[in-house]
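Data block below; observations after.
Omission of a single protein chain aside, the complex is shown with its protein chains in their original locations.
In order of appearance the chains are A, B and C, and numbering begins at 1 in each one.
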Amino acid sequence: MIRVGIVGYGYWGPNIVRNFSKTKGVIVSAICDLSPQKLNRAQLDYPSISITSDFHTLLNDSTVDAIAIATPVSTHYDLGLAALKAGKHLFLEKPMTETSAQAKHLIEEAEKRNLTLIIDHTFIYTPAVRKIRELIDGGDLGNFYFYDSTRINLGNFQHDVNVIWDLAVHDLSILDYLFQDTPLAISATGAAHVRGQPENAAYITLFFNNNAIAHINVNWLSPIKLRHTLIGGDRKMILYDDIEVTEKVKVYDKGVDIAGDTESIYQILKGYRVGDMWAPHLASTEALSAEIEHFIDCIEKNIQPITNGAMGLRIIQLLEAASTSMLHQGAPVEIKDKD
Amino acid sequence: MIRVGIVGYGYWGPNIVRNFSKTKGVIVSAICDLSPQKLNRAQLDYPSISITSDFHTLLNDSTVDAIAIATPVSTHYDLGLAALKAGKHLFLEKPMTETSAQAKHLIEEAEKRNLTLIIDHTFIYTPAVRKIRELIDGGDLGNFYFYDSTRINLGNFQHDVNVIWDLAVHDLSILDYLFQDTPLAISATGAAHVRGQPENAAYITLFFNNNAIAHINVNWLSPIKLRHTLIGGDRKMILYDDIEVTEKVKVYDKGVDIAGDTESIYQILKGYRVGDMWAPHLASTEALSAEIEHFIDCIEKNIQPITNGAMGLRIIQLLEAASTSMLHQGAPVEIKDKD
Amino acid sequence: MIRVGIVGYGYWGPNIVRNFSKTKGVIVSAICDLSPQKLNRAQLDYPSISITSDFHTLLNDSTVDAIAIATPVSTHYDLGLAALKAGKHLFLEKPMTETSAQAKHLIEEAEKRNLTLIIDHTFIYTPAVRKIRELIDGGDLGNFYFYDSTRINLGNFQHDVNVIWDLAVHDLSILDYLFQDTPLAISATGAAHVRGQPENAAYITLFFNNNAIAHINVNWLSPIKLRHTLIGGDRKMILYDDIEVTEKVKVYDKGVDIAGDTESIYQILKGYRVGDMWAPHLASTEALSAEIEHFIDCIEKNIQPITNGAMGLRIIQLLEAASTSMLHQGAPVEIKDKD
Partner (left out) sequence: MIRVGIVGYGYWGPNIVRNFSKTKGVIVSAICDLSPQKLNRAQLDYPSISITSDFHTLLNDSTVDAIAIATPVSTHYDLGLAALKAGKHLFLEKPMTETSAQAKHLIEEAEKRNLTLIIDHTFIYTPAVRKIRELIDGGDLGNFYFYDSTRINLGNFQHDVNVIWDLAVHDLSILDYLFQDTPLAISATGAAHVRGQPENAAYITLFFNNNAIAHINVNWLSPIKLRHTLIGGDRKMILYDDIEVTEKVKVYDKGVDIAGDTESIYQILKGYRVGDMWAPHLASTEALSAEIEHFIDCIEKNIQPITNGAMGLRIIQLLEAASTSMLHQGAPVEIKDKD
């Protein structure tokens, strides 16, 4: 039986508590938050779980095996480091930390103590993203051409991080998982429309080997909500629309037919291929539930999680590079530090 | 009565002939094309219009008042210049020329001879774009925040120009018309997925005064066809979806409510405004027909067209800047030469 | 303070408990269900509410002021009658009873004892239906032409009642509320595709005065889920799509223009009117919450609820007539017993 303490009962915390609570082999032993109102709400929702406003109670409780942190990003490093130093396995909200230096330190600390560190990149555990990875691994897509994602809506303005750290982080993690490749360079542009607030609209391009390209459009100020991603390959193309209830993933047998020696520097376009469309049935598993089961499994078997610290770090490096590029109106930033 | 000769009977030419033919006060006196097959088709479609494969026949015909050119962009400068030098008013397909130097030369030539020069930026004459301009001029939108356009589909790969010159040109003209403002700088990224062919996917950001931003996503290799543009202001927001049959323009009373002195460098977000949506009825006029009537009117009254040479030149300058930026993975290019 | 006992903790019961629990001035004193599993779940969800499998506990508890019943329709009459006879106000799930005779009896019993009886036709309390009623009352629609509803999906097959009693009941209540008129006659057709089970697909037409007509299409065996209703009048038309998240109600300025003396028996169609579309913003109130507040208010002020017993009875009479017509392949059934 793994005993877990959960820190932060704001927007996402209640989902974490709910899912840990229903996971077999897990006991949620305490919920911690600085806000009396939030603690009060936690108490009403879970009368049998003890509450505390003092994080050290969890650190000092030797029966607590793991700590889950769902607090603002600016606190991730300090709280995470303290948890690891207290010998607790760590479930850490995304983005992992404010800087890649912090992320590296957490990774080292977890390794040194042989503790499991998982970063909560929830999308990686959705049936849709799992199915797309399966299609890519099976060769259905062929060579990767482009990934083009639009993730916009009205709301959830953040005050401490810009829209890239809030929304593009999802696409960066999905890209990392799907293609297992680090981009060569990144270019980002954006704008802040409320004076003194972080950028609320941003556009990011990532350059990969072989002319593959990824583009991410994020916006907190759109009149409509869109969550769609196009993935193009030379064999098939995919539309992943997360707003669709039943047909989130559509696979298109579309593309261009090309003539000529693939070794030549020139290719000739012979025509367009327009075939069937297919929407595979997806399981209705809740992603966070699958992720928490995976976390528990990694603790018990002492194996690396899919969304481990190294992945969390790669995402932070891309977020840093994108922010730097955005400051310079899209000037490209090379991604050097690849591990 | 204005007599018009039309050059080029390929993809767009037949639409130009059809619309000139039905315009009052216009006679289409000849159709010119180098391809015997296309000339033959023109003859079948319009038995009463004379055909020729020799452009000089049109130039030398003193009864011809105006020439319309719908040929590949690489020929625009030579054919257009010859037409102007022969004293003909000029209806020129977009993009205007291959370079801004060529565009400037055509403008000078038209001015010197007091001839009407119109560039065929057809979208400017659509009821949808007209309505949006009306809403902006009426103050409905408020301060301009962002323009975000997605114009993607499978097909129409070009061999001589990249996807920016083919598709983004529409958005650049719409932006120019709607906001009557030249961007300060431009950043563009893109990729060519068929070796030796021009870029088929591109992403462009334009930076305007007051943190206003525009973004354009164009792609010849998308499994689905999208044509949607979001326009955000501080009062209202607009969704312009050109694929919709009856509700192409939707106006949303949505946004953020901001507190604090507008003079201060900080503003505080108080909340989100979510109100009614309204889709104004649009006339069903064909844009090209309205454009041709405007061209004839400009000739007769000796006035400047809305899409005149100066506008055509501004678009070429942006296309050049975008292509330059794309070569440097998004490095921003300032727009200096503003008139 | 009103103390409420809730009977039935199956599909809908938990929503009723949740909404009564959060209503000011209400205490949920007990939850009753025959199933130990469901009682157990209720206990876990609401540790502070007492549970019982014996309905008489609620009847005999003199501190219980009202009883809410969310059990299968076959039990509504017996349980409801017992509750009223025990002097409890009654919140009764729809459809009210299995027969109109039973419904009349419940109404009499409630009247005799001066108890509040509300039928849970939840749709009447949605912001969408409220807004449509407001538009109709304000004259926006003009004369009522037609109501045409499609309410289909895969699932929720019932074993004791056919699809009319399960799904069409919603439209019958909406029609009753919107137009406050009883139909003259009803014709219904349908089919059962699983042998020995009730009809899973049905089509109902209701005839009103002045050629107004309503049509309802319900199906438990559709591959896609649809919930859309068209309402046509001579001035405006409405599309109510309950699946839409933000624009559930659209008002169209569309119709036909008619010439000639409106007193004549002939009218001439002059043309079509195609104007703006408008989607009013709707409040995000939960319908069941508004309904329960209304129920409490009716108890305290001793006034009739909007969805009172008389309305519940009218719906039962239409359900009976529709079922009769369905048995005779659409042969019309007059609605005589109009109260």
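Criterion: contacts are C-beta pairs under 8 Å (C-beta built on N, C-alpha and C of every residue); 3 or more make two chains touch, one makes a residue touch a chain.
What you see is a predicted model; the values in this text were computed from it and never measured.
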item: Hidden-chain contact residue, picked from the options C:2, C:34, C:81 or C:230; value: C:230
item: Identified contact with the non-displayed chain, of A:279, A:303 or A:327; value: A:279
item: Omitted-chain contact residue, chosen from C:97, C:126, C:205 or C:317; value: C:205
item: Per the touch definition above, residue among C:95, C:190 or C:305 touching the missing chain; value: C:190
item: Given C:43, C:99 or C:222, the one touching the chain that is not displayed; value: C:222
item: Residues of chain C (touch criterion as defined above) contacting the omitted chain; value: 145-146, 148, 150, 152, 154-155, 157, 185, 187, 189-197, 201, 203, 205, 207, 211-213, 215, 217, 219, 221-224, 230, 232, 234, 237-239, 250, 252, 254-256, 258, 264-267, 269, 272, 274, 325, 328-332
item: Residues of chain A (touch criterion as defined above) contacting the omitted chain; value: 246-247, 253, 274-281
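The working rule: only the chains that are shown with their structure count from here on.
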item: Central chain (by mean CA position); value: A
item: Identity of the chain that, by mean CA position, is farthest from chain C; value: B
item: Between chain C and chain A, distance of the C-alpha-averaged centres to the nearest whole Å; value: 43
item: Distance from chain C to chain B - Cα centre to Cα centre, in angstrom; value: 53
item: Overlap residues in chain A, where contacts from two or more other chains coincide; value: none
